[in-house]
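Apart from one protein chain that is not included, each protein chain of the complex appears where it belongs.
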Amino acid sequence: MTGPASTVDRRAQPRSDPAHWQSALTAIAPNSILIRGYPVDEMMGRLSFAEAVYLLLMGELPTPAIGRMLNAVLVSSLDHGVTPPSTLAARNVATSGAPLKDSVAAGILAFGPNHGGDIESCMRFLDNGLSLVRAGKSVQEAAEAMVDDCVRAKATPPGFGHRFHTRDPRAARLFQMALELELEGEHVRLIRAVERVLDVRKADFDRPVPLNVDGAIAAVSADLGFAYDLGNAIFLISRLPGLIAHAHEERVRQQPMRQIDPKDENYDGSPQRKVPERRA
Amino acid sequence: MTGPASTVDRRAQPRSDPAHWQSALTAIAPNSILIRGYPVDEMMGRLSFAEAVYLLLMGELPTPAIGRMLNAVLVSSLDHGVTPPSTLAARNVATSGAPLKDSVAAGILAFGPNHGGDIESCMRFLDNGLSLVRAGKSVQEAAEAMVDDCVRAKATPPGFGHRFHTRDPRAARLFQMALELELEGEHVRLIRAVERVLDVRKADFDRPVPLNVDGAIAAVSADLGFAYDLGNAIFLISRLPGLIAHAHEERVRQQPMRQIDPKDENYDGSPQRKVPERRA
Amino acid sequence: MTGPASTVDRRAQPRSDPAHWQSALTAIAPNSILIRGYPVDEMMGRLSFAEAVYLLLMGELPTPAIGRMLNAVLVSSLDHGVTPPSTLAARNVATSGAPLKDSVAAGILAFGPNHGGDIESCMRFLDNGLSLVRAGKSVQEAAEAMVDDCVRAKATPPGFGHRFHTRDPRAARLFQMALELELEGEHVRLIRAVERVLDVRKADFDRPVPLNVDGAIAAVSADLGFAYDLGNAIFLISRLPGLIAHAHEERVRQQPMRQIDPKDENYDGSPQRKVPERRA
Partner (left out) sequence: MTGPASTVDRRAQPRSDPAHWQSALTAIAPNSILIRGYPVDEMMGRLSFAEAVYLLLMGELPTPAIGRMLNAVLVSSLDHGVTPPSTLAARNVATSGAPLKDSVAAGILAFGPNHGGDIESCMRFLDNGLSLVRAGKSVQEAAEAMVDDCVRAKATPPGFGHRFHTRDPRAARLFQMALELELEGEHVRLIRAVERVLDVRKADFDRPVPLNVDGAIAAVSADLGFAYDLGNAIFLISRLPGLIAHAHEERVRQQPMRQIDPKDENYDGSPQRKVPERRA
């Protein structure tokens, strides 16, 4: 039996997938790009990037309120300084002289279960809690049962706890916006109930368990109807510019092949300033 | 000599980098995250994601016009269907059952010099052309000299040519917006001059050389003052949601470990529809 | 509050990790590199690469028999043609003009749970089976119970089933070598018992369930004492040269930015030939 012949034999094998497959995202024709049916050139200038992201992922245009909310969600996790593992992975690739996209890819790989992946865990945690509500418990009772479970398992509830912050300003702002935009749903109400229960029972945990931004994104994303995977994906989109900014800064400000010690960093950027009241 | 001793010896070596290093991006303190000096919770709800990206990468808030322009740039390359190598790399990783972020990272790695990297090449191409203008040539003369160089080198000008489109609707829309928003600068003017010269001299090329969206993004990004690296980075940000959407669709609609043949795809999504006139 | 001050505040926070940490792998001193205590320059020429890999991962030199076995394991999965998702991910990155290492990284990302990750699943499957043996069952009884569980769960047993092969020649060869080298241990004995049970009960499965090379590597790796993670890692090492070869061939033989359809490939390499009897 020779090689070419063997290739023919293989073709005779039943294939593990049907010959034709479907995609519902984008239709390409000469001089035409339809994203979920909308010409992309008509979307440009009429939709913000966050709204276009919602359309692509969810299949329909968002309401203006959802668009504002998603913009805020994406802004919330834009960057968190030099210490996250994702940022350090990106900077270590940058110091080797690799292309910027390689730094970004390495940074994305560092969004593991302990770092960003918490969003999916928290969405599942809340959905489990809501099944208690469906079964007849009040939101308060469900929240207490959820915290009981965590205490018994000696586990930090997903979406709670932070290395630096005791009150995460991003979480508070997201909930305030959800309220103002009338987008607060059952996931946000449940996580806020869990937050209150934890405040009472904080002595049962061996570390502080404030609500963190992952928890807030998880609750808001779940209320907006995102799939678990897409909850994590929203975090990826939010964080990408931060990875880019650090990789770029590493390339233009630092010498190549240095040993990067996160504790030795000094911030030398702008002092604190105020965002103008109303712009867009 | 033993291992532990040798470690001490190494410490005595001069290190290749100074003990302290600087970053100007983000200052983290307990319950405070300042991005370029602005509290991120104040940015949320006041800046669109695109405006926040500009702030992080460039150091200052954009004008509202620049904010609108950058939103349009980010929307322009959101997705291009199933055939780009980046999309296929992402789908092939997804079919192995790997986490969504792994698909995304693989897709990003496929933005090589021939795919997205063209933006940096085009920015350099335009800057070289502008140095002719600085040296006394008119924009028209510079454009002709630039095309001459490409013909001599038998090279497609960076930012021109496309596998599918003969008139890229995204490029046209970006230039129209640049004009309307009064953001048209010397890079856009030069690339449009090159486009006109190419239209006359298309017979000198062995493939169609319409302006493509990479060229339009390159010219607009250069006029906005982005560094070369950041021109490519804008494309990464724009394309990330498309990679996510394809990886997610692969996971939820297709069987695992299939052989992905881009020619066998059928679009089964929404028929063409119209974006409502004015929303945001 | 200003940025720099906030940085000082952060330093005052308790850190989540102790200041010092340990590694037992490699000691570096000027002009000295000790891997697990051995000078690397003394290892060169005295250890095969496979033996050095064993030393690095396991901490001690392998016996010559283990060295031969590990060389065979690493050769077994060197390449599997153009159709695996890992190979297609690597080729799709290569066609974009990205550096070779980017293709390789994307290929590695495609070794998800359905592709290579099966080795870890099979090691766990066998360890669960052996716990039945420890509890008093015979190997035959344990194998029957393991198959029963899979039939009940309508699941293919990890390490069994293949898209192309009905009798995987690599698995047979690995077991023959394990026998000859007197390295056959309880994991190999158990998986062979499972293989025999499956042969009798093949009608209970809706697809053929021959033992595959992942199963054979899993059993051999477990008998050699590798951790679950390292079982997968052995597969990565084995497969890396194949990813490199395909990425390199894509770069030198194919035009850039092509659409890669695995079904359109024709093999045009050497016809079948015989490995000389005894070389090394």
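Note that the chains take the letters A, B and C in the order they are written out, and that residue 1 is the start of every chain.
Here is the rule we use: contacts are C-beta pairs under 8 Å (C-beta built on N, C-alpha and C of every residue); 3 or more make two chains touch, one makes a residue touch a chain.
All values derive from a computational prediction rather than experimental measurement.
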Sole residue of A:48, A:86 or A:212 that reaches the chain not shown, by the stated touch rule: A:86
Which of B:105, B:126, B:247 or B:275 contacts the chain that the document leaves out: B:105
Options A:32, A:63 or A:272, residue touching the unrepresented chain: A:32
Touch list for chain C against the chain that is not drawn: 15-17, 19-53, 56-57, 59, 61, 64, 67-68, 71-72, 74-76, 78-83, 99-102, 104-106, 108-109, 111, 116-117, 164-170, 172-174, 177, 227, 229-230, 232-233, 236-238, 240-242, 244-246, 248-249, 251-255, 257-260, 264-280
Where the unshown chain meets chain B, residue by residue: 1-4, 6-7, 10-11, 13, 16, 98-99, 101-102, 105, 109, 163-164, 263, 265-272
Residues of chain A in contact with the chain not shown: 1-7, 9-10, 13, 27-30, 32, 34, 37, 83, 85-86, 88-89, 92-93, 95-99, 102-103, 105-106, 109-117, 163, 256-257, 259-263
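Note that only the chains that are shown with their structure count from here on.
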Same or different contact residues where chain C meets its copy chain A, judged by the half mark: same
Centroid-based (C-alpha) most distant chain relative to chain B: C
Cα-superposition angle relating the copies chain B and chain A, to nearest 5°: 180
Centroid distance [mean C-alpha coordinates] between chain C and chain B, Å: 36
Chain A and chain B, separation of their C-alpha mean positions in angstrom: 21
Residues within chain B bordering two or more other chains: 27-30, 32, 34, 37, 83, 99, 102, 105-106, 109, 111, 116-117, 257, 259-260
